[in-house]
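The complex appears here without one of its protein chains, the remainder shown in place.
Let's turn to subunit A:
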């Protein structure tokens, strides 16, 4: 890691340890299908570690449940995230981590769009383009060093 962190002193938010999903009786019912919802997607990505700090994306408020939306009928998922500072060069890496986590955890019928939330990053357009370009994502994952970093960030999310 470089000598100076990009955002050395971020705000740390309080988060619960467990999913805040309320239990419903039909959760146990075999015949009722549960459609995908924003909270389920959020549960998948909230525990991803930030590349810079021993803190999760949720603790840094990078991911928020209200920034996730799912359309089951059109098989579409949109995840937006907010970098802690507008010039964060880690934004693409964070986005890549979210992308990989969802690639591994969602059925392939979904088209997943990952974006930085509006106005939260200087080069918003470039980051969005990079994150949603299939070829570039695939190329990034060919890079074994980068993949190792991504896997490290995901390790905490997997064990939850």
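Miscellaneous remarks
Just so it is clear, a residue touches a chain if its C-beta (ideal position, glycine included) is under 8 Å from a C-beta of that chain, and two chains touch if they have at least 3 such contacts; residues count from 1.
Just so it is clear, contacts and distances are computed from a predicted model.
For the omitted chain of this complex, the UniProt record lists the protein as "MMS19 nucleotide excision repair protein", which is one of "MMS19 nucleotide excision repair protein", "UDP-N-acetylglucosamine transferase subunit ALG14", "DNA replication complex GINS protein PSF1" or "ATP-dependent DNA helicase 2 subunit KU80".
Although one chain is not displayed, subunit A still touches it through residues 1, 5, 8-14, 16, 27-28, 30, 33-34, 40, 43-44, 49, 51-55, 101, 104-109, 144, 148, 151, 154-155, 157-158, 160.
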